[in-house]
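Sharing a structure below in structure tokens format, with a few things to ask.
Missing here is one protein chain; the remaining ones are kept as they sit in the complex.
Lettered A, B and C in written order, each chain numbered from 1.
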Amino acid sequence: MDFNLEPEEEAFRAEVCAFLDENLVPDGERTAEFMAEWSRKVRERRWVGFSWPADVGGGGGSLMQQVILKDEMAKRKAPPLGSCFMGLAWVGPGIIQYGTEEQKQKFIPDILDGTYQWCTGYSEPDSGSDLASLKTRCVREGDEYVVNGQKIWTSIAMWSKWMILLVRTSTNVEVKHDGITCLLVEMDTPGITVRPIKNMSGGSIFAEVFFDDVRVPVENRLGVEGQGWQVTVSALANERSGIAEVHGLVRTLSDVKELARSCRRGGRPASQDPGIRRRIASADTRIEAMRLNGMRFLTKQLKGEPVGSESSVNKLHRALLEIELGELALEIQGSRGALDGESALDGGRWQKFSLNWPEVVIGGGTPNIQRNIIAERILGLPKD
Amino acid sequence: MDFNLEPEEEAFRAEVCAFLDENLVPDGERTAEFMAEWSRKVRERRWVGFSWPADVGGGGGSLMQQVILKDEMAKRKAPPLGSCFMGLAWVGPGIIQYGTEEQKQKFIPDILDGTYQWCTGYSEPDSGSDLASLKTRCVREGDEYVVNGQKIWTSIAMWSKWMILLVRTSTNVEVKHDGITCLLVEMDTPGITVRPIKNMSGGSIFAEVFFDDVRVPVENRLGVEGQGWQVTVSALANERSGIAEVHGLVRTLSDVKELARSCRRGGRPASQDPGIRRRIASADTRIEAMRLNGMRFLTKQLKGEPVGSESSVNKLHRALLEIELGELALEIQGSRGALDGESALDGGRWQKFSLNWPEVVIGGGTPNIQRNIIAERILGLPKD
Amino acid sequence: MNFGFSEEQELLRAEVRKFLDQNCPLEEVRKLSETPQGFSRSYWDRFAELGWVGLGVPEVHGGIGLGWVDLVVVLEETGRTLFPSPLIATSLASAAIQAAGSEAQQARWLPGIADGSLIGTLAHLEDSDVLGCAGVELLARRDADAFLLTGGKHMVLDAANADLFVVPFKSGAGEEDISLAVIERATAGLDVEPAGSIDVTQRQGRLRLDGVRVETDAILGEPGGAAPLFERLLDCGAVAITAEAIGASEAALELTASYAKQRVQFDQPIGRFQGVKHPLAEMYVDIESFKSLLYYAAWALDNLPEEASLAASRAKAYASEAFPRIGIDTVGLHGGIGYTWEYDAHLYLKRAKWCRPTFGDADYHYERVARLGGI
Partner (left out) sequence: MNFGFSEEQELLRAEVRKFLDQNCPLEEVRKLSETPQGFSRSYWDRFAELGWVGLGVPEVHGGIGLGWVDLVVVLEETGRTLFPSPLIATSLASAAIQAAGSEAQQARWLPGIADGSLIGTLAHLEDSDVLGCAGVELLARRDADAFLLTGGKHMVLDAANADLFVVPFKSGAGEEDISLAVIERATAGLDVEPAGSIDVTQRQGRLRLDGVRVETDAILGEPGGAAPLFERLLDCGAVAITAEAIGASEAALELTASYAKQRVQFDQPIGRFQGVKHPLAEMYVDIESFKSLLYYAAWALDNLPEEASLAASRAKAYASEAFPRIGIDTVGLHGGIGYTWEYDAHLYLKRAKWCRPTFGDADYHYERVARLGGI
């Protein structure tokens, strides 16, 4: 057991720190010019797509280097590395693993440059937790696929140029996971309609996407026809490092502590209320457990051991913490927790936060799904 | 809404109070002579089997009078009315409802007098929560039933003279609830073996009971052959008033409060620890909710409306409270909670209490079973 | 012994429910929530006509002369449909005037309350956010017989819509120096600033007092003697808020249970999975339980005042803990749809978040339960 870095890792950390010392300005001072410059510089250093192979334009960074890079960036609250969120998270890795040479050349540079956004067409009205039951029809006609159906909960569909889409190319299959195909679809293709969904905190991140005889060239298929499920599963596996989430929670908790110091409850600072202290300490402890769980998984990965269902442990923690921290932040405020908007503390930041958990809690597979994964895949209990 | 009593109810309450003033001595001073005298007197007043019809020897008391009687008895911590616990709780009501004239004459007086104990042979090794899957075989041979099989978790089997027993008289049925028959069996019948089960707190309340060619006269069948399930369900329905349980919890909580006043935690009385105070208040609140839930159900019963699955609400509360109060009582004691026996506070009373919850929590249908009952029967959700 | 509602009360419930279902279903509530005043004068007037605003007002003053248990019946129904109205605020002001107002004061204000023309409210909290007498810091200056008030109150229910403000203030350091003034909207020096609400069906605001002159005839009861009444009004507030919480929770549970029956995933209605079924059962357990506590608290307000504080605290404590959990499960068990603006689930969640701290959260009330329970 050794939490220290190897000399060459220390050297890399020093390089990252030096870059940040030189190039980063504090959070409030980041102008559009700064951001443009920042994007250019981190792209130049190949820190965008840092873990991707060098031959597609990635940084070829090792797992440990990635952790160091993300760690230092998070500590200084640096802007993200690259702007094409889903492209970098799973579309790019999917294309690198399953794409043709042409697809790689066509898509990877734009993802790295952040030229445009990708969105993800997985969920359907009747296929949420049970994703593999999806029904969007897809028939091949010559060199084209013709798609009809509907997707829902598609994040940023309205701001995206491309979509990674799961369709059903065959219903004549024994298990529903077969017969699914993965397509890359340009969002301005005729027949696509995007309808944003307003969510309960008032914003719109998600959309419904309707497909009406949408024609997709066969060369835009990712992987083999009928094996879209495997493409998806391995692409989503890239989502699981979990380190960024811990950084986010650490930051939120530190703001909650600050809030507790500044709010008065029952005539004294909330930070002196034993119940509030206990809840903060419990959240702190679980966040630290997530950080350390992540390091244990990372160690396994570094040793080349498979890491799979364990990530559900941190997903469960995170889901509960997102909900709890929102509740805690409101409760700390006493009756002012019932306010909103300009009348509320920090312009209603915490009210909004306390209504945003479903994005995390439902989006990444519900807590019940995570519990099933742990019970079935790790503990070997019978499937539902 | 009116929590006051009618004049005639007030008169009955006054009668009960007068009796208690005259006849009850404090808890510590109840000698064997007192107890014998007590039993004779309450039997004479027909307060044993108070709700049973007068023609079988019961008191013919109304629902409301029962509540008053139990209430006043509980307030003064009076000894129980009658000593044949299961006979009074459900065997007697079962016999009154389904028994033959002969059965009534044979069994009811002894139950009222507390001449001997009854035990209940329902659960089997493979039939716990799923009671209706029971398999104890029973074949009719002439005027006798021949029973082979095993029961388990049979409370006080070793101290009982009679058992109310469920057996399977037919396997050729569409639903497993059919084909079950209810027998009344004398425990010294040849072929019965009783093996007490030592439980985790060191005592023995339960037993296994083995049946090896046990011959039971047909006249000892209760109700119709194959309809033992119905007999059982209506008999158990008598168990559900829930008022005695609330009295028990109130008493326990009051002792926990006393404990909190007398124990020091972190240098001050535990009763001044905000976390302990909160937990006590939460238990207090839920116990009061149980009391009031019980009164709402009682009101429905008084109006002649059916009360069924609602009783699961209080059963769930009670299960969780039994566990929580045990934990709380130990936590109040700080590191002394880890002691036991003579070294521990009150001779280890709370340690034993904190290990006794399974008797309640598992015995009366597990919390999951109660949740299923509520979800399926009240909310109409699909069955498992 | 009868822990149930009378036939008259059941009839009242049916009438209120019918009125709300016909006139103000949730689509209408959503529309009203977008208006500045947040409620409809015409529904309010109808409510008053039907006698539901003046439910507790004595008949001589134009009301029906009923009690808190009857008001609870109405509030369960307004809670069920999240009906926006200043009913709770007005009922609290009305209760104050009924309890301590002179005959003249009652005659001056109660008829207007009963007929809907006067909206009242209770300005019970200050910036310290401390509930109860200890939180009253508004210190009056004496000017001959009158008092001059300068200061503020926050989280005043329906502040911007109110015509009458019942305002606790101090004329000395102790609890025996607390008085309740009834201040009319037009009084010089009184100003109101509306505040945003996490529950868009609710309105509240800040009251500013700048040398507001309170004459003796605007003081309820003996000057300095209002502490017990003020504490009782807070109990009334907790009871009223919790009564609406019952209705809202039940509606949330119904919505979720019915979704769980019809939503199919993995070839089953999701309501068949114990992971969905058991939380729904827990919702039911919680609702039934704080309902029992609340009914008893309302009954105690009317019939057993010495038990009312403990009973009210138990009900509000339980509800403040359970209702937000019910709101979260309502959204969470729905999955994505529950998170959308169009679907109604979030309306209940927001009500729960609004309800929790209003008239005291679970921490406050459990501590009070402990204290009143002798530890």
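By our rule, contacts are C-beta pairs under 8 Å (C-beta built on N, C-alpha and C of every residue); 3 or more make two chains touch, one makes a residue touch a chain.
Treat the numbers as computed from the prediction; the structure is a model and nothing was measured.
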Would you mind listing the shown chains in contact with the chain that isn't displayed?
A, B, C
In the complete assembly, which of A:113, A:144, A:284 or A:324 touches the absent chain?
A:284
Among B:33, B:174 or B:342, the residue in touch with the chain that has been omitted:
B:342
Even though one chain is not shown, chain B touches it at residues 123, 126-130, 133, 152-153, 197-200, 202, 206, 264-267, 273, 275, 323, 327, 330-331, 333-344, 348, 351, 354-355, 358-359, 361-362, 366-368, 371-372, 384
In chain C, positions touching the absent partner
273-275, 278
Touching residues (missing chain, whole complex) on chain A
1-6, 9, 64, 67, 257, 260-261, 271, 274, 277-278, 280-282, 284-286, 288-290, 292-293, 295-296, 298-300, 302-303, 310, 313, 316-317, 368, 370-372, 374-376, 378-384
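Everything that follows uses one rule, which is that only the chains that are shown with their structure count from here on.
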Please tell me the distance, in whole Å, between the geometric centres of chain A and chain C computed from their C-alpha atoms.
41
Centroid of chain A to centroid of chain B, CA atoms only: how many Å?
53
Considering chain B alone, which of its residues make contact with at least two other chains?
274, 278
Within chain C, the set of residues that touch 2 or more other chains is 276, 363
